[in-house]
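As you look at this complex, bear in mind that one protein chain is not there, while each of the others sits in place.
Read from first to last, the chains carry the letters A, B and C; within each, the first residue is number 1.
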Amino acid sequence: MAISIQRQTGRLLAGRAMQAVTVAGLVGVLSFALVRMLPGDMALRIAASRYGPDLLSGTAADDVRAELGLDQPLALQLADWLGRLVRFDLGNSLVSGQPVIDELAVQLGYSLWLAGFALALSVAMAVPIGLIAGLSAGRWPDRAALTGAILLRALPAFVTGLCLIILFSVWLGWLPPAGFGTWRELTLPALTLALGLAALSSRVVRDSMVAVAASPYFAFARVKGLPERTVVMRHGLRNGAIPVVSLLGLQLIYLVEGVVVVESLFAYPGIGHALVHAIFARDVPMIQGTALVMGLVFVAVNMLVDLACAALDPRQAAR
Amino acid sequence: MTKTKTMTFTFSRRRAAGAALIGALALFGTLGPAVIAADPAQQDLLAPLAPPGGDYLLGTDHYGRSLLARLAHATRLSLGLAVLTVLSAAIPGTLLGIAAAWAGGIADRALGIVSDMILALPGLLLVLLLAAFAPGQFLPLYLGLALAQWVEYFRVTRATARTLLSRPHVEASRLLGFGPGYIARRLILPELAPVLATLMAFNMGTAVLAISTLSFIGVGLHPPTAEWGSMATELLPYYFEAPFHVLMPAAMILLTVLGFHLLAGEDRS
Amino acid sequence: MRAVSVMTPLIAAMLGLTCTTDSLARDRVLQVVGPWEITGIDPIRAGYVFGRMGVAETLVTVDGDGNPIPALAESWSVSDDRLVWRFALRPAARFHDGTPVTAEAAVAALEKARSGAGVLSRTPIAEITAEGSDVVIRTATPFAPLPAFLANYTSIVLAPASWNGEGKVAGIVGSGPYRVSGLTPPLRLDVERFDGWWGGSPKVGQARYLSVPRGETRALMAESGEADLAFALLPAHMDRLRRNPRVDVRVVPIPRTRMLKVNAGSVFFDQVEERRALSLTLDRAGMATAILRNPANAAGQLLPPSMAEWHVHDLPPLRRDTAEAKRLLAAAGWKAGQDGILVSPDGERFSVQLRTFTNWPELPLMATAMQAQLREVGIELDVAVGNSSEIPAGHRDGSLQMGLASRNFSLVPDPLGTLLEDYGPDGGEWGAMNWSDPALTKTLEALKTTFDPAERAPLRARVSEIIQTELPVIPIAWFELGVAVNKRLGSVTIDPFEISYHLADLTWADAEAP
């Protein structure tokens, strides 16, 4: 059986690796093509992002055009990118001039910290709330949790974030409103994201717990004479976690790209911010690089989710 | 599967409340602009951020424009956009999902790869690039959101339809001579309905919030268009002077999400 | 239930940490926040932040009134033919790597600046050479504003070690009172005191610049005491901050004007009557009150009163008079059409696109306000909020009809630099479009070569007057920089030219005696 699980894992990894390569190629070509089809003068856009509107001028743009070879044939530029991609070279940002890979390393790092912390916070909130709501389905704790979830779900992130800053930074003075580097700066943006995520995942935990609580094995665990707490911990959590894990995977993906609002509100560097700026600036290598990294994160997260599900659920491991 | 779920669309009190809420919003959006005399673009720079009550029922925004009139126009646009986006994503997504599950084999695998690719493409990239083609316009936002959302329906439908198709009652129907159309319409869709309803209710909110996110990063609709997300974003700097004004469009989003949730019915388990 | 009990110690731990780090937080890193992102490390992209944070210096800088004063150059002189400038470097100046600031190093840095998109590339400089400890600059034609061009951040002097073998900037080794201790583009720059600075030892040991794009966040950072200096406050937040006992709000007028650029070659704006009508339609006072929260910012003329040598006090200010505007438009041949929008004799509807951008958050707001105001006289405005490059792009391909921009007249601290670029015979990407005036061109040329202040004054007034009459651009509002200063800081100077935060002069007001 151990062998079959290993073989299974191997096949899964190979499949995901194939997917990663396809994603890489597709994302690169697609973003290149779309960006080049966009209306407007690309060189001017890049110059505007590089030098700011005060220093922006047509001559600056002409220099940019010549420097970057934007007047070369498109096919040549694309082939150039693909050729470098094979050598794991993503090129330099057209705006900052730094290697894309260096910028992404910084930004992706911060994004993953933020996303990971937000995810952890959301789990820390969603699991107990969902558990209580699920085990009291239809009664007031369930209703209260649902109301809270809808409220948090419906508030734009910038409103939630602003309320948190006012509460934790201005009134209580506990945490800084913006910045990055230590866990203190990380907490508020992560909490903003976590509240939105927990709104959804607490409901999934709840639904999953309702299903588990109605299952014959849950009833049997009680009948065995196990204390309620043991029943929940030993037979509820793990079974209840299986659907939640796949959701967490989806949420992590959403987090890595969907944090633009939070990044901008809390002045936090990240990949969402990088992508938006790259698109505004028509910074093709950065767009390709960010999209590529996000695609690969997607593939990697999916793989982790598969592995986690297999670890949680022996039936999936054997399939 | 010893328990059989019954999919009766009972009109519970919860559903009635949801329908009433959505109905009220729809009414506000359709009749409001006609009934409310104030022009949503009419400015009064000498009376910005007037509190509710007084000359303007809900007060004025930062240009002294009637918030009531703007909310009514915004409701028409935002609610319409949400419904349109969700339908444009749900219908093809569901149909393709059923088709993939039915066809199986290469077609299924191909569609699966396409959906995986779209999921792997950052949704934000798609929307922003489309929006860059026609900045400030309605169409790219709508297209981008629908394009990013259909995959969800496709995946849910495909997974559910695949297990449904292997169930004895579907096999029996095939042996009894029923075709794919009947099976999809009468056997699969009713079973999918609760899941789809929940998904759609959620995505209504997601669509409105996505637009507010876009207007936050400066990719909104042309001024003076009123839309919930951009209203909240524009009023955000005045959070201290006029917190109520920021919360009003947010409250509209809340009511929409709440209404569709109630309408979609009980949480599925 | 169990999970709740797991959460409790977690929360307790977090609160505990909060308290301990809160007491450590007074380790005195001066925090500066502003909206500007650090888009790279090379001077032309991000030199402003190195200049403002006291990392790098220019040969010359300016005082609060915009007069050139010595910086890295102790003194300077210009030859009698006004073609040769000689800057004497401070012998005590050292780069952060310990090497002396030599004339050769300065020349190398300036040559780099001249070859890029920096302001030096727009001067008639013929040659830069090192002669002993002097930097010698030869210009092809007499060029009076040269010191101002040297004060711009793109002209900072960096040590040779700043460049790698390929001639790209690899790190910032400047000569200012602070040296870089950490840089995370695009958001953060950390600096620490450089003890070898020629000007003495700064009081504040460490400082940080954090780019905070949202105005709300900047205000809240000032309010919570997290930021010591918060720049570019939004008007909406200043009143609240003024009531905060810990914060001092300073408002400094800066040489910047929001203005409408119009295509004077288009059927809509080719006659001066049309441009005047446009100007008369705009409710500057309303916008300045509602949006900028200060009616004094309504621009009565292009250049603000703070630019004392250029602002003409007795020039009648631009005003609002919609009746007069309608009359002028009618005189120019525009008649109201069926939907209330004006129509030209050729049947062209007065419907124009206004391009603007979000780098300054008030621009889209003002555009929307103008949209409603122009509507009153029958002009339909389609507001397109996009990227700042769309205005120069539209200027170049002729597709621009109107653009709303914020123009900096102190990029080169002498506005002449900007004016030359914007109102020359061919217009400028951020100035006149399809418009020129021989008298203006002649006056500007004269200013370029006039070194005597007394001769310059009437010429400057002439420039302002011509622009006020002809309105190649329509001034809308002047600019002020709102800064929240935490009261624990002393000796704060806000530089209207945004060249320096003067960190080296700052003190901790509540610092105990050592």
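Details
Note that contacts are C-beta pairs under 8 Å (C-beta built on N, C-alpha and C of every residue); 3 or more make two chains touch, one makes a residue touch a chain.
Please note the rule applied: contacts and distances are computed from a predicted model.
UniProt lists the omitted chain of the complex under the protein name "ABC transporter ATP-binding protein" (options: "NADH-quinone oxidoreductase subunit J", "ABC transporter ATP-binding protein", "ABC transmembrane type-1 domain-containing protein" or "Hydrogenase expression/formation protein HypE"). Of the chains on view, those touched by the hidden chain across the whole complex are A, B.
Listed residues A:Ala221, A:Val244, A:Val259 or A:Val293: the one in touch with the omitted chain is A:Ala221. Taking the complete complex into account, B:Glu191 is the one of B:Asp39, B:Asp108 or B:Glu191 that touches the chain left out.
The chain not shown here touches subunit B at positions 1, 4-8, 167-169, 171-173, 175-178, 182, 186-187, 190-191. Against the chain not shown here, subunit A presents residues 215-217, 219-227, 230, 234-235, 238-239, 242, 312-315, 318.
Note that in this section only the chains that are shown with their structure count from here on.
Mean C-alpha position of subunit B lies 42 Å from that of subunit C.
With centres set at the average Cα position, the gap from subunit A to subunit C is 36 Å. With touch defined as above, residues shared between interfaces to two or more other chains in subunit A number as follows: 162, 264. Within subunit B, the positions touching two or more other chains are listed as 236, 239.
The residues of subunit A lying in touch with subunit C in their complex are 40-41, 44-45, 47-61, 63, 95-98, 103, 106, 124, 127-128, 131-132, 162, 165-166, 169-170, 173-184, 187, 229, 232-233, 264-269, 277, 280.
Residues of subunit B touching subunit A in their complex: 113, 116-117, 119-125, 128-129, 132-133, 202, 205, 209, 212-213, 216-217, 229, 232-233, 236, 239, 246-247, 250, 253-254, 256-258, 261, 267-269.
Residues of subunit C that touch subunit B in their complex: 215-216, 234, 236-237, 239-240, 283, 286-287, 289-291, 358, 361, 364-365, 367-369, 371-373, 375, 382-386.
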